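Below is a slice of the complex: some chains, not all, each in place.
Which chain is which? They are A and B, in the order written, and residues in each are numbered from 1.
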Amino acid sequence: MIFFGGDYNPDQWPESVWPSDISLMKSAGVNLVTVGVFSWSRLQPSASSFEFEWLDRVLALLREAGIGVCLATPTASPPPWFTRSHPDAMPVNRDGVRLTHGSRDTYCVSSPAYRQASVRIARELATRYAGNPAIKLWHVHNEYGTTCFCDRCAAGFRIWLRFRYGDPAALNDAWGTSFWSQRYGSFEEVLPPRATQYLSNPAHELDYRRFFSDALLEHYLAQRSVLPGLVTTNFVLGEWVPVDHARWARSVDLVAVDDYPASIDDHMASRAFTADMARGWARAAGHADGRWLVMEHEPGAVRARALRPGTSAAIAEAYLSRGATGVMYFQWRAGRSGAEQWHPAMVPLLDELAPLGRSLATRSPATVTASTALIYDEECLWAWQSPHLPARLDYRAVTQRWHSCLYRPVDVVPVTASLDGYSLVVVPALYLMSAETHAALRAFVAAGGTLVIGAGSGLVDECLRTTPGSLDDLTGTRGDFWSMLLSATDGEPAVTTHAYGAGVVRSVATDLDVSEHAKTLFGEPP
Amino acid sequence: MIFFGGDYNPDQWPESVWPSDISLMKSAGVNLVTVGVFSWSRLQPSASSFEFEWLDRVLALLREAGIGVCLATPTASPPPWFTRSHPDAMPVNRDGVRLTHGSRDTYCVSSPAYRQASVRIARELATRYAGNPAIKLWHVHNEYGTTCFCDRCAAGFRIWLRFRYGDPAALNDAWGTSFWSQRYGSFEEVLPPRATQYLSNPAHELDYRRFFSDALLEHYLAQRSVLPGLVTTNFVLGEWVPVDHARWARSVDLVAVDDYPASIDDHMASRAFTADMARGWARAAGHADGRWLVMEHEPGAVRARALRPGTSAAIAEAYLSRGATGVMYFQWRAGRSGAEQWHPAMVPLLDELAPLGRSLATRSPATVTASTALIYDEECLWAWQSPHLPARLDYRAVTQRWHSCLYRPVDVVPVTASLDGYSLVVVPALYLMSAETHAALRAFVAAGGTLVIGAGSGLVDECLRTTPGSLDDLTGTRGDFWSMLLSATDGEPAVTTHAYGAGVVRSVATDLDVSEHAKTLFGEPP
C-alpha cells in the first residue's frame, strides 16, 4: 500500500463540511490524513481546559471511512493564552528582540514552561487516543526550525559546549579563538552568536547550529517518549533550518520530508534530489529499504505558480520510484483565512488528483538499490554560510546539478553513511571534511572504488579550520581550490584522473558545467 | 477665487527677510499661505512658556498684504523638551525599538501626555487668533501617518476590537484564528502585529491599520473641537499611511491632499488620478461640488528631478480642471538647514510661478460632473499588502493605469460612495469586497449600468476571508483569478461580456494591457 492524502484541518471549517470532505477523500483514494498540526488552541482553549470532543468526532468519521490518521501534536504553534502567561517562552532574535505570538513557530525550546506544556498536550493526546485504530502514525510538532538567542539558550549552549569540548582550551583550539582575541577563559564567557560589531567566528556559528539541532531534538524526544505507536516529525529543508536531519533520522520511525522546490524551473530535478536524499537518510539510519514519506508538497503548483495539468502524476512517480511509501500534500482544503489562505490545496484539483490517488491502491513501495552514492551533508550546508568566504557557493544548487547529471539510481547519502557496496561515490563541493570523512573516502578508493570529487571540497575540517592540501594525495594535484574557483578556466583540462590504491579519483578544479563533462566524470551509462 | 500659495515658514529665516517675502508673494498672486506647521518649539519653547509675538507680526504683515493664512497647529513635530519629559510619547516600532526625537512625525497618538500637549497648543492658538481676519482655514497637524506598536496602542487596539467585535468568538471568526492556532480566549491576549517568527495574520494587520486610522482621527478631532472656523488637515498618500482618507473626509471642512507623484515618468497621469480621487472623497463625504485643495506639491520638480520650464501651468490646470479650489506648493522659501534643505521651493521659480499665480485671480473653481466612476479603496490598498499573496499587485499603479485609459471626466470614488447617476462604473483589482460592495455593484448593474471589473477583484471579504466564485453570477464566468493572473494569456479572449439585469458586466480575467483594450472595455468615446 502507498499512503495518499495530506494535511487535514477540519477545525478550520464548520462541522457541516466534514462529511463531504470524508466522502471526497474516499472517492479520491485518500488513505492517510495528517490531523491536528495547528490545533493547540482548539484542543486546549486555556491552561486548565481541554476540548477533545471535536477531534473524537473527526477521528470517528475518518475511521468509519477507512481513512488512516497521522495524528499530530500541535506544539509548533502555542496558543496566545500560553505565550501571554509565559513571555519568556518566546524566541529572541540575534538583536535581542523578543518576538510575540501572531504567526506560527514562535517558541523557544529551552523554556521549561514550553517544554512542560508541550509534553502535557502530547500526553493528553496519547492517553486519549492510544489504541485508536484509525491512527497509523504520530506526528510530533511541525517543521522544527526556530532558532533562539535568549539567555536560557545561552546557558544550554554552554552546557552543550562543556560536554563536547570538556575544557575551554579545547574549545579555544577548535574555534581558533587566538584570532581577534576571542579566547575564552571559561565556558561562562561564551554567548550565542548575537549581534556583534563585525564578522562573527564561523566555528562559533556552526556549533550554535549543531547545539540547536540537539536542543530541538531534545524537545522532540520528550514528546516521543510519551506517545504510543510509530512516531515521526516532518523535516523541512532550507538553509536557515538548524536541524541535522541525517542525525534526526535515527530518532524517527519513518523519515518524513516536506518538499517545496525553490522554483518552478527545475522542480522535477529538485524533487528527485530530495527523494534520493530522504532515502539516503533513512537507509543510513537503519530504516528498512530506506523507506520514507513525502509528508507535504504543494498540489498543482510550485511557489504558487500553477503547473501544467497532469503534472501531479509525474511528481508522484518521481517520489515513488525513489522509494517513497506515500505521497502527501499540504493541504486537503485551504482555510479561508490566515497567511496561507492562498496556498494551493487538493480539493480544487480533485479532477486530477483523484485518479492518481485511486491508481495507487494496488502499488507497493519500490525498493531502490544503487551502486552510485552522492554525498550531501547539512553541516556542510551550514559551513557554506560562513561569513566572508571568498566565494559563496549555493551548496544545494551545485549538488543538485551534479545529481541531475548522474545515471540513476543514485543514493544521496550523509557523510556518516557507509560506502560499502557502491562502485562510484560523487562528492561535490564538500567544503567541510572531518578526519573520518577523509579516511572513509580513502578506504573506499583504496578498495577499488571510483571517487569523483568537485571543486570546493576538503577545504576545512569539522571545526572549520583550513586544511590546505588535504586532498592532494588522493587527487594527485596540488590543490588551491579557491583561486581556481575564482579564476576562469583557461583551456587547461579541468578534470584530473589519479590512481589511488585499487581505485581511481577524478577531481574537478573549477566550478565547471558538469553536464558537459558527465561522461568524462562519471563514465559510460551502465 | 482660486487659492494660490504654499507653506510659509518665516520662523526659519531672519525677520529681515519677511517684508521681501510678502512683497514677492503679492506680485506673484499668492493669496494663501500655510503658516506654523513645524513651529511648536518656537511657539512653546518650554512646557510653561509661549511665544506668539513673532507669529503676531507675521500674520499682521500677511493681513496688510491681503494674503490669507491657513494657520497650522504644530503637533506633527513635538519639541525636544516635550519628548525628553515624556519618552513614552515616542513611537515604538514592530521590533520594540522606542524611537527618539531628531526628525519629525515622532509621536505616539495614544500617549495621554502627547494628546494633552497637542490640545493645549491648539487651544492657545485658537484663543489668540480666533477672529483674525487673515485666517481663512485652520490646518491641524501635518500628514498624519505615524504607526506605533507600544503597550498603550495595544490597549487601545483591544478596546477598539472589543467595540468592533463584541466578543472573542466574533474576533476569532473574523480573523480565522483556527489557522495556526491563533485563537484568542479573551481580548486581553491580542497584541499589535509586532515582530513574530513567520508570516503574520493578514486580518490582524488590516484591523491594526483600521484601528490606527481611528486612533489618529481621535487625535485630530480633539484638536478640531477647540479650533474656530473651517478646519482641515493635509492628507498624505502612500501605501504605508494608516489613514482611511475617504472616512476622514467627513471630518474636514475642505479635503486637502499633498500630491507627490512617485516618479517623473507618468507624473501627469498620477496628478490626474489624485485629483479625481480627492474630488471623489469630497463628494462622497458631502462636500459641495466635491471641492478640494492641493495643499502641497513640489514646485518645478518631481522627486527633485527638474521639470521642463513651463510645466507648472499644465500641472495647475490638471488640478483645477478637476475641481481644485486652489494650487499650493511646498514650500515658499526653502530653509537653509535640515533634511529638506534641497527640497524645491517657489522663490527660485517665480519667473514661472508668478505669471501663473496672477492668471488665477479671475478664475473660479470648476464643477465636474462625470458619468463614469472608478472605484479606489484604501482598505483594499492595505489588503494588497498582505503577507504571502501569490502575486502582489501595485494597486495604485494598476488603478491609475486604468484611470488613464478612461474618457474624461471620471470620478474616482471610494467603495462607500453612491453609484447613482453613473452609467459606467470601473473596478480594477478590488481584491477586498464587502457584502455591501457586492450588493451595490449588483444594484447598479441590475438598474441598467455598465460595470467593468478587473482581474484580482472580489477575492476576499472585509475580513480578508476568501470568497471563491463570489463574482461568478455577475461576470458569467467561473472565476479563478489567481491562476489567470499568474498565467500568460493564451490567445483566448481576455474580456468577457455578460448581461445582468438591465445592465451589462465586462470582466477581465488577466492583468492585460488596458490601453490596448480600452474601446472594448469602456466603449466608444461619448
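Criterion: contacts are C-beta pairs under 8 Å (C-beta built on N, C-alpha and C of every residue); 3 or more make two chains touch, one makes a residue touch a chain.
Keep in mind it's a predicted model, so treat the numbers as computed, not measured.
J.: What is the total copy count for the complex if 2 chains are drawn?
T.: The number of copies making up the whole complex is 3.
The rule is simple: only the chains that are shown with their structure count from here on.
J.: Distance from the CA centroid of chain A to that of chain B, rounded to the nearest Å?
T.: From the centre of chain A to the centre of chain B is 47 Å.
J.: Residue numbers of chain B touching chain A in their complex, please.
T.: 95-96, 175-185, 188-191, 193-204, 386-391, 460, 463-466, 482-483, 486-487
J.: Please give the residue numbers of chain A that touch chain B in the complex, ascending.
T.: 9, 11-12, 38-42, 45-46, 74, 77-81, 84, 91, 93, 95, 97-106, 146, 304-306, 334-342
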